[in-house]
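With one protein chain removed, the remaining protein chains of the complex are shown where they sit.
Let's look at subunit A:
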Amino acid sequence: MRRGLAILMLGGLSLIADADPPPGDTHQQASTLIIHGALDKPYMRPLLADFRQQHPTLEVDYRNRDTLPLYRDFLAAPDEADVVISSAMPWQYRLANDGYAQPLKTPSAQQWPAWARWRQELFAFTFEPIVMVVHRELLERYSRPDNHAELLALLRQQREPLTGRVVTYDPRLSGAGYTYAIEESRLSPRYWDLVAALGDVETSLAATTGEMLDGLAEGRYWIGYNLLGSYARQFVAANPDLEMIIPDDYTLVIQRLAFMPRQAPHPDNARRFLDYLISRRGQAVIAGETSLGAIHPDLSGPGTAAAWRTTHGDALRPLTIGPGLLATLDELKRQALLSRWQREFKRDDSQSREAVSGSNE
């Protein structure tokens, strides 16, 4: 889902991981660390750099993947990675639930907030709200949609001019898009009205946040709905035509989950890195040098969950790390949700208008 962004960044940047020798180097096996992650390298780099400063002799091999291939590859070979990082929370949860993870019992792990971990096995170490990004053109013409209700009203009222100008995740192609859809449908039944309205304006469907940001920057789209805030924030900061909106009624928050596989080839190094990710030092790097959002309870100020909570406290809805995530992965549930989503999205005009007039009354 963020392949586009990764490719974008790849060109001019020399990546630390690429400089590392291949992991098959047997005589240095003990001092190697293999991380399989779904976290783009620009975000990972400051963390790895700081970690290597702490452990200069350690050779780190970081491989960035998309979330679903990462999941499948892990199941095929659970003994290859020392640490697995992914934002696909249900899939990560399922791996931990099935007993693929081993617990981390360091002091920082014991003190890690309960809402951001499961057992001592699965640790959330970022705080990434799902946001809207709008183009300046939209703001010049219409009012700014500050929440979902206003967005729904805007889509209904300005159906003609906004046709083809909206972009969002395709829940059929993207695991992230599917996760947001299922969470939003749980939060409010009015989500389906929004899906129908998105369908009415012939919303474009994308697979990654990067794709959506590119379209917005080019001016093809005026509204991007449900973008990963951590990626959008940096992008919007560099692009004066775009503005990021954090909905004030509800904002989903996803968190990247990391765990050590039970069959990790270098368990000691895995423990060191995982412990670093949730240490004060590692979290400070996340807060200061990335836009991922640190959640260490001692940290406050820009780029931390604490800062998010002070500004948008009531609206933030972090996904609960619990067996509810397993329901998301249920195949029948997925089929049911996607068929409903498609039904609502493809609702023909007459039905939609009736719905509009109905809700206006």
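Operating definition for what follows: a contact is a pair of C-beta atoms (placed from the backbone, for glycine too) under 8 Å apart; a residue touches a chain by one contact, two chains touch by 3 or more; residues count from 1.
Here, contacts and distances are computed from a predicted model.
Candidate names were "histidine kinase", "ATP synthase subunit b", "Phosphonate transport system permease protein" or "Asp23/Gls24 family envelope stress response protein", and the UniProt protein name of the unshown chain is "histidine kinase". Only one residue in the set A:A49, A:A237 or A:A327 touches the chain that does not appear here, and it is A:A327. Contact with the chain that does not appear here is found for just one residue of A:K41, A:R94 or A:H135, A:R94. From the set A:R72, A:R141 or A:R186, the residue in touch with the chain omitted from the display is A:R186, counting the whole complex. By the touch criterion stated above, the residues of subunit A touching the omitted chain are 94, 97-99, 118-119, 186, 320, 322-333, 336.
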